[in-house]
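Here's a slice of the assembly, chains where they normally sit.
Residue numbering begins at 1 within each chain, and the chains themselves are lettered A and B in the order written.
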């Protein structure tokens, strides 16, 4: 089992954290029973203690069993099961409902190996008493959620500028764990996206396990899964919402905190986020993709993106950002310091920010990860992600990221050469069917995938073949001004060199001006992206693409 | 939690219903122990009672635990766990098997919060004793299942004519619940279908929860899911059967009662129903679609369809029917009275039966649902159903139907304008690619989707675009005799106005006469439906379609 050491402020044992004492202001008006019930916060009761206590709590869940009625309460310092019995199967204290806050005198003891409190007396908190208590809970939770920012792994201007956002994101994530709120991490379906998701997972899971004093909680209160599309689609949002609503109904869970990583900053993510919020989910976005206008910040708890602080997403990938944030979330997180180098190379950050990549690579190498090993791992992640698609396969991904290291090594040694052969074959197919023409100073390389792609399930996919062919032509023919396009029935995928002066975003604007009836949409980075259009407009789109390139010469 | 009030005849607490006493005729030959075992029906024992009883029951399930052997018995008034112990892990009373009927002297008590009876003496019922007991069970169950028909929400000839079928359907559904039989509701994948499924769900779920004294039972003994096709395919049937067989094997469940709603009346449903029956499932069909010959009635417990009583399905939608039946099933069902108006407008019943729709709309408005709100909800259901496809997403659907109302409002306010934009875009694509030609008095509007449809996953789908384009041309150009066809590689989807004198069913007959080698199939309503054919016959089919339209002028 990995990463078991919790962050500070998390209970040593189970959910019985050491919170601070009730403030005298909020406890002055408690009803004091004549004798023996000692006023305690739940976190102070601890495991081994038997005795009589007076506790307060918010009722999170009520379960009517065939025996007693169980009330699960929490006060921000921990949670506790109380049982009330008025006859088998009968609902005890029907005046107490989920969401109420209560004060109770209880006899603590162990019953069948669980710590439970038998209710001697219970009453609902009302008005100011309730408000004071909830304020106490809130303050206690915020106190426990607080983050002490660590030193960054490397020094970089972008990190400094984003530091406050990191703190806020980490605090919100810790707060969700403390409030027993499930966390869903949704990430881009590539090596940088997986790196982002994994770094966050490594930080969050140990906190969840400690909070719930249960290894199973790791599956009940956490899910990490890739998005199918290059943004958080409304389909993802509906699915996440529907599953969460079911867990609310069946298990009295809360609605989740959803973290979107390496996706989430663009207008295409907006409806999905709003949809989730209607149902009570909250969102944090950690991305480095470009957006025209920021429509996301006002919808989410925290929005992290270099573009928000006047920096370029090509200089820091999401996996790099998430690794640094992971260290804010859980200072004891481990086995992630090699991730920024891997994620960065996968997203070509060595082109945009070679200094940062050098520093991260040094850290990686200290952990035994050479640049070529990182490239191999990243290759295997790309391949595996194309196979597992939307499935989480958490434990398999753990192996890919080096838990344990010896299995990672064996797996990567087996698969990397195999995948390189597949890529080699895909490259040969692509090269055999590529047409290169000169448009002004720029070379346009076209791949008509309808003519030669073997079909669904084939690896490498068109986008990957386009990238391979694009890179190869540059290196083999020493061509520096190059645009490579993979043309399909209703879409084109694009790669361009800096020298070609291309822009996916400008192309989309150009096409929508010239041929609105093609209903062009798309996105991506400046030099790499894709567009979609109506099938009967394909030929015109290709012609206009040439016109566009000519105009950028 | 919604709809918790049960119908009458369901136990107040758990499965310990108050049944009537044993008839003296059936109890006269019981073995009476000298002293203390009081003869009781299970429903009379109740929760709080400890003591010594003589009970009879059918053995539904035997579980050998590492400790005692558990026998779950029922007698039509309730069910009870008996435990026999002859040594840890040893199978007690191996002569008693599942399906046997028994008489037992038991000591009742609470053990670990569950009511159990410790077996003092047990014997199998044989021959006439067994027959009498089973007859008693049957009568008791039938008695409890009985329905008192309520006043309909509105007066309508169709309802009066179908009343006896409603009573019979509701009785069978209640009986299934009483017999611990799982219920599967399979409905058409559109707004009327979802309305049908939801109305039934709201009536049935509270009965199930009471029967099993368990909230989890709502998931273990009930499933509602859309069909993928516009009928109950053999694929659906195999899947339902396979899952049910697994539940029989793993959990000693019974084979289910399957209710097909807004589908099920046509010959296309026949094999699927027969397939399910082989495995022990039973069926109820509640539909309003047209069929040539009724091949379904003889295969199902109850068949409800306006066409069966000489009426037209265009005058009453399935959602309208199911809402009225829901009130037969559970007189305390609530939050469904707005459904008939919504379902009816979604299926254009305002054209066929404006009087009924006016009445239902008034009821809806009293609940705060205006016509435009209902249209918005219906729009959102169509959209969401295209996203969730075959998944149940029960709790999400609850929100769409107003549980709770405030979330429904927020969700519909968010999504309806968004979906209308998508529709607007789909409509523009369609209009830009539509070709209208005059064939005699009729206008034929053709949409060649292969040329312009953006592909899988796009909303609106071809069928919906065809409908939108069809409606728009009528209203914008004031065309009243119009047939609109959406042409795809191996299918055509069709919408027609009354004035065009079209008929999907006649077209299919015509094509099969003219070009049998195209293997045309299809179905739907008179003015809206679809056909399939072999791809290399597409051009000929389109020509013959024109010939058919000319012939109907």
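Assume a residue touches a chain if its C-beta (ideal position, glycine included) is under 8 Å from a C-beta of that chain, and two chains touch if they have at least 3 such contacts.
Bear in mind the structure is a predicted one, so any value in this text is a computation, not a measurement.
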item	value
Assembly copy number, counted for this structure file with 2 shown	3
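By definition in this document, only the chains that are shown with their structure count from here on.
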item	value
CA centroid of subunit A to CA centroid of subunit B, Å	38
Touching residues on subunit B, where the partner in the complex is subunit A	1, 13-14, 47-48, 110, 112-115, 213, 215-216, 219, 384, 387-388, 391, 393-396, 398-399, 407, 410-411, 414-415, 418, 425, 428-429, 432-433, 450-455
In the complex with subunit B, residue positions of subunit A that touch it	65-68, 87-90, 234-235, 238-239, 241-242, 245-246, 248-250, 271, 274-275, 278-279, 489-490, 517, 519, 532-537
